[in-house]
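Heads up, one of the protein chains got dropped from this complex, but the rest are sitting where they should.
Now for chain A:
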Amino acid sequence: MTNPTQEWPLFEIFIRGQHGLSHRHVGSLHAPDAEMAIKNARDVYTRRNEGVSIWVVQASDIAASSPEEKGSLYEPANDKVYRHPTFFDIPEEVGAM
């Protein structure tokens, strides 16, 4: 038995729109467990034919980077433009990349 005053945990919802695409984060909702989270996600996020597959993960199980770390995490990449493949001449025959 759970404490009745306790709120249902928060789940993050990921939906695959079509076969071959990857799951995309669409939002979050509350549910008593993962099974019901899938059902709730079906009702909340796939009412208009949005999905062929649903993933749910409890929000507390997601490890996230912290905004304060953005200096050390992302800035070193700023001055390394050579990592972008923009310095090649693409032959016309290749067409759109």
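Note that a residue touches a chain if its C-beta (ideal position, glycine included) is under 8 Å from a C-beta of that chain, and two chains touch if they have at least 3 such contacts; residues count from 1.
Just so we're on the same page, contacts and distances are computed from a predicted model.
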Subject >> Options "Carbon-monoxide dehydrogenase large subunit", "ABC transporter permease", "Putative mRNA 3-end processing factor" or "Ring-1,2-phenylacetyl-CoA epoxidase subunit PaaC": UniProt name of the undisplayed chain >> reply: "Ring-1,2-phenylacetyl-CoA epoxidase subunit PaaC"
Subject >> Missing-chain contacts mapped onto chain A >> reply: 1-2, 4, 8, 29-32, 35-36, 39-40, 42-44, 47
